[in-house]
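Presenting chain A:
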Amino acid sequence: DGHAKEVKLGVLFGFTGPIESLTGPMSAGAEMAMKEVTDSGMFMDGAKVTSVRADSGCIDNGMAVASAERLIADGISGLVGADCSGVTGAVLQNVAIPNGMVMISPSATSPGLTTMEDNGLFFRTSPSDAREGEVMAEILQERGVKSIALTYTNNDYGKGLADAIETSFKAVGGEVTIVAAHEDGKADYSAEVGALASAGGDLLVVAGYLDQGGAGIIKSALDAGAWEQFGLPGGMIGENLPKTIGPDLNGSYGQIAGSQGDGIDNLVKMVDGAFDATSPYTPEAYDAAALLLLAMQAAESTDPAAYKDEILNVANAPGEKIYPGDLGKALELIKAGTDIDYVGASAVELIGPGESAGTYRMIEVKDGKNETIGMK
Partner candidate 1 sequence: MDFLNAIIALANYVLIPGIAYGSQLALGALGVTLVYGILRFSNFAHGDTMAMGAMATVLMTWLFQSWGISLGPLPTALLALPFGILFAIGLLLFTDRAVYKFYRVKKAKPVILVIVSLGITFIYNGVTRFIIGADDQSFFDGERFIISAREFKKATGLAEGLSFKTTQGITIVTAIIVVIALFWFLNKTRAGKSMRAYSDNEDLALLSGINPERVVMITWIIVASLATIAGVLYGLDKSFKPFTYFQLLLPIFASAIVGGLGNPLGAIAGGFVIAFSEVTITYAWKKVLVYMMPESLEPSGLVQLLSTDYKFAVSFVILLIVLLFKPTGLFKGQSV
Partner candidate 2 sequence: MIVVDDLHKHFGGFHAVDGASLSVDRGSITGLIGPNGAGKTTLFNVIAGVLQPTSGKVYMDGEDISGLPPHTLFHKGLLRTFQIAHEFHSMSCRENLMMVPGGQSGETLWNTWFGRKRIADEERALKAKADEVLEFLTIEHLTDQKAGQISGGQKKLLELGRTMMVDAKIVFLDEVGAGVNRTLLNTIGDAIIRLNQERGYTFVVIEHDMDFIGRLCDPVICMAEGHVLAQGTLDEIKANEQVIEAYLGTGLKNKDKVGA
Partner candidate 3 sequence: MSDPYGDRGNKDLSIGNPKGMGSEIPQRGGTSFAAPGGPFLIGDGMTAGYGQGPDILHDCTIAVDKGEIAVIVGPNGAGKSTGMKAVFGMLDMRKGHVRLDGEDITDLSPQDRVAKGMGFVPQTSNIFTSMTVEENLEMGAFIRTDDFSDTMAQVYDLFPILKDKRSQPAGELSGGQRQQVAVGRALMTQPKVLMLDEPTAGVSPIVMDELFDRIIEVARTGIPILMVEQNARQALEIADKGYVLVQGANAYTGTGKELLADPEVRKSFLGG
């Protein structure tokens, strides 16, 4: 259909398993970027980008590795994924590195992955825990919060973030009354809320997922009248949370990685309700796919070995800032030899060994909507 050639990107997410409700929007986000690039007609002399989905099961290393092998066999040029840290590590070690495939995970946050000897093949657009912890501590301090109770979803994301928040908040003189894990997908959270409430604190910080146990905890806490306001890190910021919880959530606040101005809003506009663009990791997934494609263009090659070194270049300053919807323009700029700085929907800033450290948007829930009230 007029496209000179086809470039395939693998999308490896847990379409079944514990975060199956998040992966729909995530993959749609990644594919949105591919479509945008294809439609621009600017990519690799009008090449068409197609997505090949595969299931990682999120918590099934064996299946994820098998799926990744299948993607390799399918001839992909880059991999968006995987999602959960466990399978990401397995795929990285057993498929990506041996095959020299570049992978960008939108959601694997485990610090353990940072030190992996990855041959420069692994990147992530998900924000860094340490940075988010600092931001959150600052926000809390500014709002005059003296003590918090902290609960996290019992995986690497929750644990890492909780550690970061605890350390940072203590460093600015705050008190953390309790740090308790909660499991996603469980039947009942009254035990957790009971323990949290007993420990007390000005605010309950929920480092979880808005479609998972995090929502359950907030519901349970509201029902018991234990807290009326909550601290919401990135995983809890999304359209769905105010929708499921209702007006009681008004006044809760938090932060999410994101850029000033256009960033996420552009994405929401582009999506136009086809899926929930604010669902956790969906902007990051869009950014992951976009980064892969921009780097390919910069290297003028779809060979991972060739373009892997370009990823840091396109992602970071200096250069013209690129937001969702600007991908066509970005391709043009690259072709023209102009430097770009991809900001995207989640304020991508890759530091050190392929980790993201960006700016954060401060969010407060007002009238059932997440509103940006400032930047950090």
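In picking the candidates, the idea was that all candidates are chains of the complex that A comes from, given by their letters.
By definition in this document, a residue touches a chain if its C-beta (ideal position, glycine included) is under 8 Å from a C-beta of that chain, and two chains touch if they have at least 3 such contacts; residues count from 1.
All of these numbers come straight from a predicted model, not from anything done at the bench.
Undergrad: Pick from 1, 2 or 3: which one touches chain A in this complex?
TA: Only one option touches chain A, namely 1.
Undergrad: Name, in rising order, each residue of chain A that touches candidate 1 in their complex.
TA: Those residues of chain A that touch candidate 1 are 16, 18, 20-21, 24, 154, 178, 180-183, 185-188, 190-195, 197-200, 211, 215-216, 219-220, 223-226, 240, 243-244.
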